[in-house]
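Only a single protein chain was left out; the remaining protein chains are all shown in position.
Letters are used for the chains, namely A and B, taken in the order the chains are written, and counting of residues starts over at 1 for each.
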Amino acid sequence: MRIALRIALAASAALLTLGVAQAQETTLRIGTEGAYPPFNNLTSDGQLVGFDIDIAKALCDEMKVKCTFVAQDWDGIIPALQAGKFDAIVASMSITPERQEKVDFSHKYYNTPSALAVPKDSTLKGVTKEDLAGKTIGVATTTTHFNYASKTYTDSTVKGYPSSPEEQADLANGRLDAIEDDIVVLQQFLDSPDGACCKILGQPSPQPVEIFGPGAGIAVRKGETDLVNKLNSAIDAIRANGKYKEINDKYFKFDVFGAES
Amino acid sequence: MSVTAALAERPPPRARGWPRSRVIGYAMVGFWILFGLGIVAYLIFAWNADFFAKYAPAYLKGLQTTLLLVCISMVLGAILSVPVAYGRMSSNRILSGLAYCYVYFFRGTPLLVQTYLVYYGLGSFRAELQTVGLWDFFKDAFNCGVFAFALNTAAYQAEILRGAIESVPRGQWEGAASLGLHKLQTLRKIILPQALIVALRPYGNELILMVKASAIVAIITVYDLMGQAKLAFANSFDIQAYIWVALVYLVMVEILRHGVEWIERRITIHLKR
Partner (left out) sequence: MPSQNIWILLSWGPDGWIDDIAYGALVTIALALATLPIGLTIGFFVAWAKQSEEPSLRLAANIYTTVFRGLPELVTLFLFFFGVPILLQHLVRYFRPDATIDVNSFVAGMIVLSLIFSSYASEVFLSAFRAIPKGQYEGGYAIGLSNWLTMRKVILPQLLRIAFPGLENCWLSLLKDTSLVSVVGLAETLRNAYTAARVTKHAFLFYGVAALVFLGLAVVSSFATSAILRSLGKREAQR
């Protein structure tokens, strides 16, 4: 019993120190999803890779801080930021008004349009509400694509998935008639062996900025203006010194930054 | 039965005033009251008519899905549990071995893994399933959930059934046999009525476990109660999304628990002395 008690005491002590450990290091902890290739993804040895990761590393070099990465599921990524599990989100998060109520954003670091993909033998002709009436569309939940799909395709069934790879798998195996996602993410999927089933149907048009936002930015906790300013000047710096283009060209054949703002 | 009556009276007569246990007890109850008030205060403070208007109908729909899922899985599981229980009690080595493996697998692995295996796992065998005409069934996430849950609960229900039947003394079988009843008649008229009294409480527990476990289907794109809560939380980042859903589950489980107790009291009235 005495041993059991001691173990219990030791365990509760460990728990307290772990649970209330304060995170006040000088390193910047960056949260990302790890399920959104080619922007961020996990490898079999547990490494995070992708455009977001390379950009974040470049920004950290520019700001002269040490960065560590944390993988976090998409639907809990903003709560996790607010709870202090990391200090910034670099995960292709679009700058939208609803999110701005909860977090502060840097300027955009890229902007690519939304698109729909369908099986190659699909009879669908277009991407309007009428074209897709009665169909089942898969989208990753709590993304701008999801918000657009649930507002626009009101005559279709919109199914929410935890992340993009699941929706892609269900498109490939025929559970879905279409998926909506970032065009770059869709293209990556279509170029892989699993995506051989499918093709891009088209891009919804217009893509309202109230829903999609001006592009993907870096999210930080509300009120951390200092960090936002540093991030903004770092983004400008890597745009100017060619670092951005180097990373861009490693992943894409075109400039994903979109129009200069 | 009162707990205290069954236990020893401590040598010192029951203390008046404030013995240590009462101090701790009052402190604990006080903590719970504070906790409850805290939740109520939070819900009032965070009361958001928009939130309610937007998500309450969704929660109701989710509740329907949850109840439907649990009911269908429980019934299918009950049907499937009969042959499994039969196999478990059979003297045929192969039959009982197969039933044992079935029960061991479904009780030995997490339901979440089983659900993933059915939904995402079978998704990669589309071509094979299509040739046998089963794909249309597995296409739907709700069906996949029901399938996984029914297989799972069948394993548990088979064990409940077996335990209950085995709890009936052998003499009952022998007595029935000496009256010239054959086995099936004996089972139906003599054994099952007695076994079901024993099995009622475990069945009730299994039902409660299923209601709780059904929250898992939220992860395979079914919008049950939990799925709606997840969606509401993801859209609003408001923790009350989970608090409301927790209250609904708690009320549901309590109703079931007291319902089972009430039924048990009713059907064991003849056993009371």
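To be clear about the criterion, a residue touches a chain if its C-beta (ideal position, glycine included) is under 8 Å from a C-beta of that chain, and two chains touch if they have at least 3 such contacts.
The model shown is predicted, which means the values in this text are computed figures rather than measured ones.
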item: Omitted-chain contact residue, chosen from B:Gly121, B:Pro169 or B:Gly259; value: B:Gly121
item: Residue touching the undisplayed chain, where the options are A:Gly84, A:Pro97 or A:Pro113; value: A:Gly84
item: For subunit B, residues in touch with the removed chain; value: 3-4, 6-8, 10-11, 14, 19, 21-22, 24-26, 28-29, 31-32, 104-105, 107-114, 116-117, 120-125, 211-216, 218-219, 226, 229-230, 233, 239, 242-243, 245-246, 249-250, 253-254, 257
item: Residue ranges of subunit A at the interface with the undisplayed chain; value: 1, 4-5, 7-8, 11-12, 15, 18-24, 34-35, 41-46, 71-73, 76, 79, 82-85, 163, 165-166, 169, 193-194
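Keep this in mind: only the chains that are shown with their structure count from here on.
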item: Approximate Å spacing (C-alpha centroids) for the pair subunit A, subunit B; value: 37
item: Subunit A-facing residues of subunit B, complex; value: 120, 123-124, 126, 135, 139-141, 219, 221, 223, 230-231, 233-235, 237
item: Residues of subunit A that touch subunit B when the two form their complex; value: 75, 78-79, 82, 98, 102, 141-142, 159-162, 166, 169-170, 173-175
